[in-house]
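Take a look at this one; I'll ask things after.
Note that one protein chain of the assembly has been removed; the remaining protein chains are unaltered in position.
Chain nomenclature is as follows: A and B, assigned in order of appearance, with residue numbering initiated at 1 for each chain independently.
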Amino acid sequence: MTETNNTQEIIICRDVHKWFDHFHVLKGISLTVQKGEVVVIFGPSGSGKSTFIRCLNRLEEHQKGQIIVDGIELGNDIRNVEKIRQEVGMVFQQFNLFPHLTVIQNITLAPAWVKRVTKAQSHELAMQLLKRVGIPEQADKYPAQLSGGQQQRVAIARALAMQPRIMLFDEPTSALDPEMIKEVLDVMIELAKSGMTIVAVTHEMGFARAVANRMIFFDKGEIVEQGPPAQIFNDPQNDRTKLFLSQILHH
Amino acid sequence: MAAIDTVDMRPPQLAAGPLAWLRKNLFSTWYNILLTFLAVWLLYALLKPAIQWGTTEARWGVIEANLTLFMVGLYPRDQIGRVWLTIFILAALIGLSWGVWKNAARGFALIALSAGAAFAIIALLFRWNVWDEWLLAEAILLITSLVGRYLPRSSLILTFAWFLYFPLIFLLIGGTKYIATLPPVGMGLWGGLLLTLLLTIVGNFGALPLGILLALGRRSKLPIIRYFSIGYIEVIRGVPLVTILYTAAILLPLFLPIDVRPDLVIRAMIGFILFEAAYQAENVRGGLQAIDRGQYEAAHALGLNGAQTTLLIILPQALRAVIPALFNSFISLFKDTSLVAIIGLFDILRISRSILAQTDWLGTHREVFLFAFLIYWLFNLAFTYGSRRMEEALGVGKR
Partner (left out) sequence: MNIKAFWRDIRVLKILAQAIFVIVLALAAGYLYLNVTANLARQGLTVGYGFMKNPASFGIGESFIPYDPSNTYGRALLVGLVNTLVVSTLGIVLTTIIGVLAGVARLSSNWLINRFAAAYVGLIRNTPLLLQLMFWYFGVIIQLPSVRQAIKLPGPIYLTQRGVYMVWAEGTTTFPAWRVYLILAFLSIFIIWFALRSVGKRASVPLSPWWNLAYLLIPLTIIGLGALLQPELPLKPFIPELVGLNFKGGVRLTPEFAALLFGLVVYTGAFIAEIVRAGIQAVAKGQVEAARSLGLTNGQTLRLIVFPQALRIMVPPITSQYLNLAKNSSLAIAIGYPDLFSIAGTIFNQTGAALEIIMIMMLSYLSMSLFTSLLMNIYNNRIQLVER
């Protein structure tokens, strides 16, 4: 079912609920994301941010409400799910690179098998992406031989290889040593500036300040407050937002 | 100025050296002293009569006279060249694999080398004049491994050659009426170590695909498939192997169309495959459980479907993790093949019994059984050694 009022709205969520057994983790989330928008979701742990972002590419299933991504509604139709997964790329906190494949094999695997791209084409695209994230010389190494920051950059390249229209980031720098966070954030900033639609769950406020169009504060399964970074940082409306910001902006 | 004496200091006499070792390992406490004396007495009490018997009374001639029987059973003596051919081809394949795939194949190569060396030694000990053929096999292995280094790495041909090898074994050893130089040799005549090895290899490699399917089925979210897999695995693991072999030998013909009567060897192979698959399933399941959930998530997020995820991402990692367990299965299956003696096949054990019935050699129980012990033990040693090197090879260059 395709149902968009505005062709600029690439993600539409209407009253999305999710339960884990009896635990109500998402309590009526409604939001829209425009094409090219950079949305940063933040909030305390357990607030449902990761679960929500995983619902956007059907890694988790919502039980109530509607999620429409790029004009396709997420439901039990596997064709739709497959289509959406090709349009949406995801980068994980734990990188999740495939340890038995080299860097370049990691990147070319999905395009070859899912999109049926020829070996030559996917190889070329992979090298381009590796250059873009800054590590073309690591192409034939195995993930275990790379540092955390390098691995995450490979993960970004791997997701980009499918040429998605939306990129989801689930706490991409939380598992990195501090000196490596910058190199990953730089890649994400470059990506944002190039016009990619991004939904990122992160605590990196520097990133939000630099490129976010909108910040959303999640708490206890609900959207408490949302707005442009300037407003959220300088003039938060809700008390809970103020409390959380004071806790994480301490340094 | 340093006041320290820089003269070379040696540890005090009793802290190092052979006396110290004795003191630490054998006489450290009062009960250790007692135990040492007990152990030494036991050693003496057991070894002295054993060595005495071994060098004077024992009639080792029974082994010499029946060595071929032990090795290939009742296989026609004039056709044994074909068995040698099979062995040479195997040596060549292993050597090539070692050269091409280096570390991954190292374990197998070492097993083969040590097994070959063991055979050569047995041949020399028991005056079996085939030790030169064994050395030839070792040489072939080493030479082909050097050749293999110059071949490209992802040799599809080599994989293909391995797959072809297994039916080739049957062709070479079993023969067919269509080739003049390979007259048929009925499976009933295959015996001894030849039969044991054949059953082990076919049982193990045949069981692996089924075991993988069962392991995947056991973890499936579809209840019917999961319960079926669990049911199969638990039932097979709950009954003795000998009952499964017995069932295969007796019941299998009942379940097949009339007039399809596979040879007893085939029936035993099927029994081993069905049995071993349940155990392999548990091994593979262990490997599957060790895989991080994130791997599934990343694969799905990229758009890979279930089958692609399993084949390209999950199984390669799972199988790599369970290779040690698979080797162990191989080793225990090698011992379990001795059970076919009960259903009438002439493996090493049954042949031992038949040798004991020969009038020339009545009463040579200990010699014959000890020799059988030796064969099994040497082979297991070779397998264990190879498997340990294999684990090391896979641990290094950790992927």
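Basically, a residue touches a chain if its C-beta (ideal position, glycine included) is under 8 Å from a C-beta of that chain, and two chains touch if they have at least 3 such contacts.
Here the structure is a predicted model, which means the values were calculated and not measured.
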Visible contact partners (per top-of-document touch definition) of the missing chain: A, B
Out of A:45, A:76 or A:194, which is the one that touches the chain we can't see? A:76
Determine and list the chain A residues touching the chain excluded from the picture. 76-81
Hidden partner interface residues of chain B, rising order: 24-26, 28, 32, 35-36, 39-40, 42-43, 221-225, 228, 234-235, 237-243, 246-247, 250-251, 253-258, 331, 335-336, 338-339, 341-342, 349, 352-353, 356, 365-366, 369, 372-373, 376-377, 380-381, 384
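Following the convention adopted for this analysis, only the chains that are shown with their structure count from here on.
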Of chain B, residues touching chain A in the complex: 292, 294-295, 297-305, 308, 312-313, 316-317, 320, 398-399
Note: in the complex, chain A contacts chain B through residues 54, 57, 59, 82, 85-86, 88-90, 92, 94, 96-100, 109-110, 113-115, 142, 144, 155, 158-159, 162
